[in-house]
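Here the complex is missing a single protein chain, while all its other protein chains stay put.
What follows is subunit A.
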Amino acid sequence: MLDEVATDIMITQVSDSLYTQLIKTYGGNLPSSEPHSLDEIRKQAFERFKSTGFPTVKQEDWKYTNVQPLVNRQHYALDTETLSAAIAIDKAIIPGLDAYRVVMVDGKYNADLSTAKDIPGLSVMPIDQAFERLCFAKYFSEYADKTDNPFVALNTALFTSGLFIEVGKNCQLQKPVHVIHVASASKPSFTQVRNLYVMSTFAEAEIIESFITNEGAAHSLNNTVSEIVVRENAKLQHYYLQVAGSQGNYLNHTEVYQEKHSLYNNYNCSFPGAAFIRNNINVRLGDSEVESHLYGVTLTADNQLVDNHTIVDHRKPHCESYEWYKNITQDTSTAVFNGKIFVRPDAQKTNAFQQNNNMLIGEKSAVYTKPQLEIFADDVKCSHGCTIGQFDNEALFYLQARGISEAQARVLLVHAFAFDVTSRFANAIVREYVEHLVEQGLKAG
């Protein structure tokens, strides 16, 4: 009780919002480094952010996802120093997975804990070491900054850390790359991380990203932007496994650009824990014969909010996209799904599928879902659908009448509900892990 009162007082004393804090700290003083071509990009991005500020619920894209409490009521440290000695990554371990490991602590590459080194065809490095690379110059901010997400502009202007991955031409990685993002700062902090992943022509890889919270970490707000380029004939399987603690608040913007004959599959999984998660996953099918799959499983609990906004942008003919998101909400949590599919005038013979199914378990939980199709071509096959339901009591009773406990019956039914998505996981070990997390995250009764 006393603690709560104390917090309240502290909140009223901090009158500075994150916006004014950022403008004060960085106005005319943006991060700068060689090559200076970045400086201009940062300057412009900062101007864009300055003019828009943080979004409010009055904006359609942020209608159900209010970031204002996050950016107004908390004082954040903008630069975090972490002690790598005390970092534990066991929460991210996927049983049975043999992978090249990359550990990022508060956005900073941790060489001691990472094992993805000296692997032929695979370049992994802190992003600031990649600034000189040709492909960095070519792809950095090329696609993400074309969107109107103010968090991207802010990230472009101010990021100082992140991860660069390049999988070389014709290289097929033997093992997945497991990127573990650890939030560890002991003071409330605002981190901005920028990633760029480039899949060269004919490259094939699997990138699995886990988000965890270190023991004793404070409240954090993480604004991450990942730009991904999948070049001609390349294939990328990309997993997001969100298992952070309740102190964690995440804004993840993923911008994918695909070239001819490429494949990009995203598997986006969120579990009880992080208080606030907003994912923007945009896939630009930039050439013909491109295939993209977006799968999502979201299981929420307590007062969590998980918002998945996706854009599938068909720009050229003969492409296929397939999107299926499942939300399961417990307690007083909220899930948001917004799926936009654009089929541009050039994109004839497009085949686009989208489905969103929701299962509300918590009587006071909520789901907001908005499938959107915008089709400007006339010879296309597009479908979308959306359902909302609850536990099927008939099915529950049927299972119980065969000796299966109510808790186990619920697990079976939720697995069944998620099956359309989990059965499509390319990696069986990750699938098993995700099914286990679903089981663990389901509350009895």
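Simple rule for what comes next: a residue touches a chain if its C-beta (ideal position, glycine included) is under 8 Å from a C-beta of that chain, and two chains touch if they have at least 3 such contacts; residues count from 1.
By definition in this document, contacts and distances are computed from a predicted model.
**Q** Among "Xanthine dehydrogenase family protein subunit M", "NADH-quinone oxidoreductase subunit M", "Iron-regulated ABC transporter ATPase subunit SufC" or "Cytochrome bc1 complex cytochrome b subunit", find the name that the UniProt record gives to the complex chain excluded from display.
**A** Not shown, but named in UniProt as "Iron-regulated ABC transporter ATPase subunit SufC".
**Q** Sort through A:Ala77, A:Leu412 or A:Ile429 and give me the one touching the missing partner chain.
**A** From the options A:Ala77, A:Leu412 or A:Ile429, the contact with the absent chain belongs to A:Leu412.
**Q** For subunit A, which residues reach the chain that was dropped from this view?
**A** Against the left-out chain, subunit A lists 392-395, 397-406, 408-409, 412-413, 415-420.
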